[in-house]
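Structure first, then comments.
A single protein chain has been omitted; all remaining protein chains appear in their positions.
Our next item is chain A:
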Amino acid sequence: MALDLTGRIGGGPRRMTALLGVTTLVLVAGPPRVLSAAAGGTHLKPPHDVEVSITDDTFTLQWASGSDPGGIVTFSADYQTLEMSNWMKLPGCQYVAGTSCDFSSINVSVYDTVKLRVRAEDGSSASPWHELGPFVPQQEARIGPPEVRLEAEDKAIRISISPPGGKNSLMWAMDRSRFRYTVVSWESPSGERKSIETRYPSYLMSGLSPETTYCVQVKAKLFLQRRPAAESPVRCVSTTAEEADGLPPPENVRVVGRGPVYVLQWSHARENVTFQAQWLYAFLRKNENYEAHWAQVPNCQQVRAARCAFPRSAFWKGIYFLRVRAARGNRTSAWSQETEFDTESQALVPPPVAVLKAINSSSLRIYVGAQNKSAYQGYLPTYEVVLWENASSVERTIVEKRVDFTVPNLKALTLYCVKARALLQTWKWNSSSEFGHTVCERTRPGDSSSARLVAVASAVLAAAFALCALQGLRKLVGYVCFPSRAPPPTIDQYISEQSLKNILLSTSEEQTEKCFIIENVDTVAEIEETSRTGEGHKTYNSQTSEDSGNYSNEDENSSGQESGDLGQEGSVWRE
């Protein structure tokens, strides 16, 4: 309710007095924050539905009026940050007649915490403040539309995108590298809409038809952030007429690492053309004028084949873009699509070393590891181990992250071989090494076979033992029942002289014809010699007596047999 200061001028003295009284009241009280109803004047309501809207670097305050339309009411706003102790006037929002104001010229950091307040005024009185906040501008800001420019070729359109808020935006100063763009394109007027997402402010839409109108609309977003975003206006352009005798750009550009070089390959339909390749640091691709930074790929200029090789040392670790174009005479094709190339994805991965150990009859322990400490530095390798029996070709493949593990369920006493390779995984690509050297190891003998061995061994021992016992028994029986005429071997110890032995002992069998009477000792020595040379030929003169017992030495074969000399020698005693 607005205070009607214009009032009713004139009228009766009574009314005048009353009016004066009220006016005095007003003046004394000063410009009131809150007017009391008792004063009799109208009550100014504060604005409601107050909102702050920030898009890029544009700050807008909006509200709805609380008073009846018809009166002349203005609105004013203040602001305060955490560091400030007082409210300051919000620039661009003083005595505003409408229901919104632009306070973009506010002098605060986008990371400051800000409070606002706004009220209605009508000259001498004002409504209560309506407070808003606190808020941090950078957290509330929305993304505005990006600017889009199109450049048409015959079969492609180059889309150039300027980030929301422009290059010098304060709101996005610390976020500018994070913009991603969704590009929606269609053939005018109502072709199928295609949508792609790119992080680069320059995008080549290729594979188009000549002399056709295409339309494009782009929306920006910030990687990892959810913010409302506005779409750019629709932009349309027509592709040019097809070039007569034009060369198509190469396609399917790719790079592989082979030994000490990288091999760049592509496909191209035409013959009799030469090719040229260029490279660019991926991190420059986001820059506005990145085109100027393309450089020649070594060994890939004026090549006739659809491939070229350049040394690994030409590119240090990083991500690059590569592009190729064809030329014939003084005509050149358009550049191919830019291919991303991560040097690490094509790096030479050294094969791992494997060691096998037999632990029991049904398993082998496998150790895998890098050849040297820095082989897989920066990566967490997984190992692919191929195991097979030496005799067969059946293979088992095991994939393991551990460097020390056991393979179970193997056959006993079998020769197994393994070879291993390392697998490197990243969130973007996978790569692997060649297989390392093959190593082989035999599993231990099984429980059943060892038992068999033990059984056989013990059987052999038992048999030998039994044999010994049997022999011993035979000896005993023979000794008891058939005593031997052979002297105990220990006599040899006491009688060393052979001649004496011959006189005293008799060990040979069938001595009857050999019996004779010794006449003198010398003869015996002679005979002894003769008998030695002869092959058992007994030349003894003997006078047999009838009583000569045919004592056969059956136990001549026994193990207790003494030296043959004594046995074969002429026995001097015989009956």
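The working rule: a residue touches a chain if its C-beta (ideal position, glycine included) is under 8 Å from a C-beta of that chain, and two chains touch if they have at least 3 such contacts; residues count from 1.
Everything below uses one rule, namely that contacts and distances are computed from a predicted model.
A chain of the complex is left out here; the name its UniProt entry carries, from "Origin recognition complex subunit 2", "RALBP1 associated Eps domain containing 2", "Sodium/hydrogen exchanger" or "Interferon beta", is "Interferon beta". Contact with the chain not shown here comes from a single listed residue; of A:K194, A:R227 or A:R331, that residue is A:R227. For the options A:V52, A:V108 or A:V136, the residue in contact with the chain missing from this view is A:V136. When the whole complex is considered, the residue among A:I319, A:A412 or A:V439 that touches the unshown chain is A:I319. Considering the full assembly, A:A173 is the residue among A:M84, A:A173, A:I196 or A:C440 that touches the omitted chain. The hidden chain makes contact, of the residues A:E344, A:E400 or A:E441, with A:E344. Chain A meets the missing chain through residues 109, 111, 136, 138-139, 173-178, 222-227, 281-283, 316-319, 342, 344, 377-380, 401, 425-428.
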